[in-house]
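All protein chains of the complex are present and in place, except for one that has been dropped.
Then we have chain A:
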Amino acid sequence: MASLSEEVLLVVKKVRQRKQDGTLYLMAERIAWGPEGKDRFTVSHLYSDIRCQKISPDGKAKIQLQLVLHTGDSTTFHFANESTALKDRDAAKELLQQLLPKFKKKANKELEEKNRMLQEDPVLFQLYKDLVVSQVISAEEFWANRLGGVNNGEPAPYNNKQEVGISGAFLADIRPQTDGCNGLRYNLTADIIESIFRTYPAVKQKYSENVPHNLTEKEFWTRFFQSHYFHRDRINTGSQDIFSECAKQDEKGLKSLVTQGVKNPLVDLLSLEDKTLDEGYGISKALPSTSNANKSVKESSNSAIIKRFNHHSAMVLAAGSRKGDLPTDQASETSSTDGNSRDSDFFQPPLKKVKLQEAIEYEDLQRENTPKTVALNLKKSDRYAHGPVPLQSQQYTTSQDIINSVSYIQQEMTNYKPNLTRVLSSTTATSAIAALSPGGVLMQPVGQQSINQMVPTDIQGELKHLYIAAGELLRHFWSCFPVNTPFLEEKVTKMKTNLERFQMTKLRPFQEKVQRQYLSTNLTGHLEDMFQMAYSKFHIWQTRRMMRKT
């Protein structure tokens, strides 16, 4: 039941959902629907869960509103009040339109992020299944560490999210549709409007000047699409067109851009030619007649289109990079404002030098600058793996070499003084030797290969998952040390129980399974060791704590 404090913004009666009549409520933070005659909501969505709303086309008999949730589910409401259905729907739509963007900002970004991480990382997903789904640890615990890592590790993409550029074709997306009775309909979305504003600041200014004092939003956009500004190829412009000023402003902006000149000297067509022919010399290349009068309307509209495309692309580009290089822009601004373009000569050379150097560079003719690393090329990898083999005698080419080396060794031996404080005890030494001699513990053929052969793949897979899950838990556990806050104390105890639980619910069954298949129990030995290590650490910590307390 709706709490009393909740503010109800809109109530629409006679709304059907799943063929059931009911009432739709739009509240401050959620939208809800209850069947008629009952006082509970069977449908209730937080605005932040809603991805978007869709409405049925105008011509349709059924007047519907569909809500699509982030989860992908959707709910459809059918407005059934015959006389006012359309109005009801539009009212709901309008309100939602205003409400949704507000919540969109914080629209479960975190959930999406988690979702994304799980989808992108199969290992993480498996881990999630192992730990959270099987309820070894809670989801919060699982994520607390993860997302924290994300936040600390690379704060950039998370904290200030990357500015999304504008599609070059956003105006093309507004396809006018004929509505059947001699009119055009444009579908505008919030995204498109934002694109227009970002690309054409002049329009935004007009918008804030005129809406809603002089024009309604709808009127504003109608005029926009009717204007010469939008249809740049139309030459005749209405005098009362509010956008004619925008066009002029754009023109000015374009001109100032052009006069500013280009920074890269290699693309500056003006200074390309060293010595242009004087006027009157040369084969005349159909000089464009200077008077505009004899230009046909078509021609000038063509060049208007071309201008428009250049301008549009430049604006889109600028809108995309506006935020990023504001400081650099300002720097160049100052350098170009303190004099005409020639004065900025003093600033020019570095860039020019760099560009020239780039242009004459042949990277493949030069030896690579990084010190060349020799790739390890093993002809017999087993020899590499199994340690040194006695050198073949033929490699000692001369007997002199042998004599030399023998005498060298002799000399070394005479000077040899055992450092007795640092030698191993004899028992350790013998055990090490025993372990390393054939048949010893370390010399058992327990290489990767043998595991591959001995253990069936499903067990291997399982073992892998166990390792990952255990590793994750242990990571949590060890990250609690040194335990210096009450929170950590709590956590470390919890983690210990988690570990024990994991051992009970996951590791034991696995061990039993392994035993059932008569495989060497050694497989999990290392895992057990790790757990034991953690437990002993925990015990030490606990006893210390007790001592301190007593």
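We take it that a contact is a pair of C-beta atoms (placed from the backbone, for glycine too) under 8 Å apart; a residue touches a chain by one contact, two chains touch by 3 or more; residues count from 1.
FYI, contacts and distances are computed from a predicted model.
Q: Mind telling me which option in "General transcription and DNA repair factor IIH helicase subunit XPD", "Aspartate aminotransferase", "MICOS complex subunit MIC60" or "AP-2 complex subunit alpha" is what UniProt lists for the chain we can't see?
A: The chain we cannot see is, by its UniProt record, "General transcription and DNA repair factor IIH helicase subunit XPD".
Q: Of the residues listed, A:His70, A:Lys204 or A:Lys307, which one is in contact with the missing chain?
A: A:Lys307
Q: From the listed residues A:Ala61, A:Val133 or A:Ile360, report the one that touches the chain absent from this view.
A: A:Ile360
Q: Consider the whole complex, including the chain that is not shown, and state which of A:Thr23, A:Ser321, A:Gln460 or A:Thr493 touches that chain.
A: Touches the omitted chain: A:Ser321.
Q: One chain is left out of this view; which of A:Asp39, A:Glu279 or A:Asp458 touches it in the full complex?
A: Residue touching the absent chain, from the options given: A:Glu279.
Q: Which parts of chain A are in contact with the chain that was left out?
A: 165, 167-169, 171-172, 233, 254, 257-259, 261-284, 286, 288-289, 294, 298-299, 301-303, 305-307, 309-310, 313-314, 316-317, 320-321, 340, 342-343, 345, 349, 352, 356-357, 359-360, 362-368
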